[in-house]
Structures are given as structure tokens and as C-alpha cells.
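Provided herewith is a single structure, encoded as C-alpha cells, for subsequent inquiry.
Each chain you see keeps its place in the complex, though not every chain is here.
Going by the order they are written in, the chains are A, B and C; count residues from 1 in each one.
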Amino acid sequence: MAEVYSDIDFAKLDISRSERTGMPETIYCAGKNKHQLLKILQTFAEHKVAVLGTRCSQEQFEFVSSAGLDVVYDEMSKILRLNGQAMTSLYGSIAVCTGGTADIPVAEEAALTAEFCGAEVKRFYDVGIAGLHRLLHKVEDIRMADVIIAVAGMEGALPSVLAGLVKAPVIAVPTSVGYGASFGGLAPLLTMINSCAAGVSVVNIDNGFGAAVQACRILNLKGKNND
Amino acid sequence: MAEVYSDIDFAKLDISRSERTGMPETIYCAGKNKHQLLKILQTFAEHKVAVLGTRCSQEQFEFVSSAGLDVVYDEMSKILRLNGQAMTSLYGSIAVCTGGTADIPVAEEAALTAEFCGAEVKRFYDVGIAGLHRLLHKVEDIRMADVIIAVAGMEGALPSVLAGLVKAPVIAVPTSVGYGASFGGLAPLLTMINSCAAGVSVVNIDNGFGAAVQACRILNLKGKNND
Amino acid sequence: MAEVYSDIDFAKLDISRSERTGMPETIYCAGKNKHQLLKILQTFAEHKVAVLGTRCSQEQFEFVSSAGLDVVYDEMSKILRLNGQAMTSLYGSIAVCTGGTADIPVAEEAALTAEFCGAEVKRFYDVGIAGLHRLLHKVEDIRMADVIIAVAGMEGALPSVLAGLVKAPVIAVPTSVGYGASFGGLAPLLTMINSCAAGVSVVNIDNGFGAAVQACRILNLKGKNND
């Protein structure tokens, strides 16, 4: 009974997603056991497709690496990359900002994903609102970006403040950084959803990946002809 | 004691917001009493600035209208307009989609706001996922838009399905349409925040206005030079 | 059976509270029927004690007023006053700030309560973070206050921003202003409780009265000898 799904078609690899949605191949590694993950990666490896894996544990990385796949791994963001950078490139740049240093792993998930998709990324870390001068000091640089990803935990007010200062769309990422009444990121999620400043839209708690994909979809517009 | 704030500077009119954020002037009418609202509108009227008011009650509209201001009002979306359309114009188009007919007031808040900001809007109403063929029938048309606003209540799955079918960024708007375990829109909000399809970012429940502003910030990119 | 409690001692008037806690007499009018309220006020009237009533409905005011009591009423804040201002006076001043105009009724509950207790109050309304320049423009004036009451709904980030800009203690008041995922003020409450800036403590949603009492307890310190 132990091998119930060994010969089943357990994962429908979505080979045309890239073409359909304009994004490179990506895999959400969490929740997949290491054998499943290896099998999926091997399939892509055979097709020589560049793939980005998110939420990849150290243990998963070591298992697939020891199987001989061409992978690199970033411990902080838990990002895995197979077959190098994707071949796409995008016009314009993304500013990735964080409220504090504890938000950096989520921000790096966003930044590395965006770079994998071909975007230029500029990092502005630890510019939270408790020390507003740090943010105001950087605001001219942030204004030069075409899209802004604002990553914050605790009370999560950074995206609202940013949206009042710039013209670019702000993608807000609440993080589970914090304790007590943060309730695992619920507090900054509600803060961001209730933003009094228009120009903010929100992705899931700790979802740096999702923010980056949304930012890249937006950057796609920059290269388009005006019709 | 009755007139405690009559001569105070109760509302800081943000006359430069338009320039700073690239969006026309807008007012959130709910929570303002009719005298406050009139005073604010009169100030803008003197400056001959076009203004959009959201969540304007029938009673507020009638009060400011009877004071002789040049306003038009849409009952369904509760949108008020002073001094006509804003002078901005944007490249590209926005598709506003709804899951059902009960979501239309929120969708119209989005559509009229976007039109006020100078965007071209295409409406795709009642294309919810319970009858997938209705959505699939329209998907080619929806794909032609540069940004998609997806408005849905109840289980709120429309944005996820759309994001898997198109390349454009999807701005998701949960609505309070529904009953029981919808909990005033909490259910579709959570659905959209947890979207398994990347390319979705979310605004507040019933916040058609915020979705439109975000969409217009995105459209701004289309007219920019590639640098 | 209709008059079951007519002759019972239904409310224990706390005549010594003023002396014990240093605050004037106050009554929370909501939840009391108009006969109870009248009886309580009459008892204080006989003792010639100045009393502040909060959350007093228009109907309650009219009932006690028509009974001949010496009362004044502020419709916006729903504050009722019996026998004029309290005889206390406090050193120092309180800045009452709001994020938006819709937060003013709660702010006025705070301001009128603090004035009743003998404090000097300065109002800074509509200085929310979506237009940061409005706040920065006033920050020097706000810094001159000894205690700050920051009233905000929606995402409720004003107290955090203020606490990073000033040295005075900030009393944060979340309001039920907003809609959707505000959940009746839960969102700004969580924001304020999770403030990344130390120097913020929080009272109940819409509790302008409680913020004022806390601010006045703090001001009490200013007049004390250093021991």
C-alpha cells in the first residue's frame, strides 16, 4: 500500500503556462515531498527550462542537489534556481522596500523572483515609518522605480505612506514578522487592505513571490505600444 | 458648545495631491456630514477643479445639488462628479469583470472612477465561475485589456481563474455580496489573498474606487518611454 | 411586574470617585434609559457637582433638558454637560490629531472631555499619513504638546508615525470609520497595538473619552514636585 501513487500522474506539469501568462516556470516547493520535487525538477531539466523554486527547505535543496541537478540556492529567501536565469527581460525597474531588517527574507523572495523574471530591482531595506527620516531620505530614489513592492510586518503602514509619496503602483506584502496581536501577519494584512491611500493592492502574508510576479506583469505594460 | 469646530480648519484640502500622485482630486463622502461635504466641494468649485466623490448618499447629493453646485450623480455606484470629467487621459484599457449581477454597484464604482481618470473601460458583468462557459466565451475580449479588475462576492474565485487565463495584472475586489459565512466579505477577501494563481493583488471589500486608482497607476506605465 | 426596579437602588453613585482618581464626575449615557439618566443627573444636580455625560443621544438630551436641568449638549461628539465646567485645572497641553475628517466626532469627544477636566487642548484635524506633507507641516506645533491623542480609522497608522516624530506619549484611538475589512475598527486597533514605534498605548475603538482621561492623568504629573 506504501506506493499508492508511484505510477500515477500526480503532478500536471503546466508546460504552456509560461506562454499563456508571460511568466517563467516556477514551483512552490513547500508541501511537496522531496521525491515529488526531484521528479518535477528532473522533467524540467530534461526540457532545459529555467525554473524558480520558492519556499524550498535546506533539506529539499540538498536532496535535489545531491541527485546531480544544476541548482543554486539562497538560504535567506529559500529560493532555488534550476538551469540559471530565465531568458525573459523586462523594461523598467522595481523598488523593493522593507519596514525592518526582519522583513528581508520576504523581500529577497520578491527581489530574486523579479530578477529571475528579467526585471531590474533596487533594494531599500529598513525604511519603516517609525523613523520617517530614513524613508524621506530615500524617497527620491524610490520615485524613480516603475513599480514598488513594500514589505512590512508589525503594523504594516509602510505601503500607505509610500503610496502617498509616489505615483507608481504599490504592491503591499504583509509579513508574519511580529508577535502578540500580529496574529501571524493578520494585523499588517488588515492595515494594508484598509489603506487610506489609493494605489495600494495587497498579496498574501509573506508572499514575496506573488508580489514580484504581479510587479512583472505590470512592467510588461511598459514595453507595449500605445494603442 | 454646539459649534465647536465651526471656524476650525477641519479638512486639509490636499490641492497638490493630484500633481504628486498623478491622480485627479477625489473625496470619500461617507462619514462626512453634509455641511462639511458642501464646504469642501465649494472650495474645489472655486478653483474649477474636477472632483470625484465616492460613497455619496442620495441625501448628500441632494443637499449639495440644491446649493447650486454643478454636480452629476450615479445612484447605483453612489459616485458624484463636480465640474465634469478630469482632464487627464491614459493609454490602454481596463476590463472590469464581475462574478454576478449583485456585484455591479462595486464594479460601476471602479468603472466610473477609471473613466474619470481618463482610462478606457470595458465591462464584462456576470461572468462568474459557476457557469464557466460564460467566462470562457468572453476570455479573448478580456485578454485585450491592459489591466483587469475582477469584482466578486460569495466565494470570490473569479480573480484566480482570470489570472490563470491572461497575462495582464489582475486587481481583485472582494464584495460584501453574499450572506452567512461570507461575514461581510471576509470570505472572498481571504479567497483572493490566498489565490494560487500569481498575478493577483487585492484591495478592500467593496473598494471599487481603490481598484480603479491602482489600475490607472498601472496604465500610467504604458505611456512612459522605455529607459 | 412592570416596575420591578422602580424603588431599588439601581445605580451606586460613586461620589468619592473624583477624589480617589482625581477626575471629575462622568456618566456613560448609552445603555441607560432616559428615566435612569434623569434620576442620576438630578442627584448630581442637587449636590451642585459638574458632570460630563458621554454617548448621550439627542433623545436623551431633550428628555433631561425638558425636565429643567442646566445642561448643554454637543451634537457631533454626543457630549452632555451638567452644571458647567469642572473646577479642576491642569498644567500643560494636549494635542488632539485625526487622520481624516470622519474621525472628528471621536476627536471632539476627547477634546471636550479633556477641556472639561481642565486641560488645554490643541486640535490638528485631517493630518493623516496619505498626505504626509500635511502632517509634517504641523509637526513642530504638535511637538509643543505634553501629550498627544491620535485618532484614526481605516489603517490607523497615524499614531505610529507621530510616535516616531515626537517625545511625548501618544494615546492612540482607533475609530470605526471605514468599511469592509475595517471590521468595525478592528483593523486600526490591531495596527495601533502592533505599532513598531514605542511610545504608543491604545484605548478602545471610538473611545475618545478614555483617551482624554488617560491624557489628563498623565498631565497631572506635570504639576507634581520632583521627589
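Please note the rule applied: a contact is a pair of C-beta atoms (placed from the backbone, for glycine too) under 8 Å apart; a residue touches a chain by one contact, two chains touch by 3 or more.
Being a predicted model, the structure only gives us computed values, none of them experimental.
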* Structure fact -> Expanding from the 3 chains in view to the entire complex of this file gives a copy total of 8
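Criterion: only the chains that are shown with their structure count from here on.
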* Asked: Copies chain B, chain C: same or different interface, half of numbers shared as the threshold?
  -> different
* To do: Mind checking the centre-to-centre distance between chain A and chain C? Centres are C-alpha means, answer in whole Å.
  => 44
* Asked: Can you give the whole-Å distance between the Cα centres of chain A and chain B?
  -> 27
* **Separation of chain B from chain C, taking each centre as the mean of its C-alpha atoms, in whole Å** => 34
* To do: Return the residues of chain B touching two or more other chains; collapse runs of consecutive numbers into ranges.
  => 189, 204-205
* **Residue numbers on chain A that touch chain B, as the complex places them** => 20-23, 26, 91-92, 146-147, 163-169, 171-172, 189, 193-195, 198-205, 209-211, 213-214, 217-224, 226-227
* chain B partner contacts - residues on chain C that touch it in the complex -> 72-77, 79, 81, 100-102, 104, 108, 111-112, 123, 125-127, 131, 133-134, 177, 179-183
* Structure fact -> In their shared complex, chain A is touched by residues of chain C numbered 99-100, 128-132, 154-157, 160-161, 163-165, 178, 180-183, 186-188, 190-197
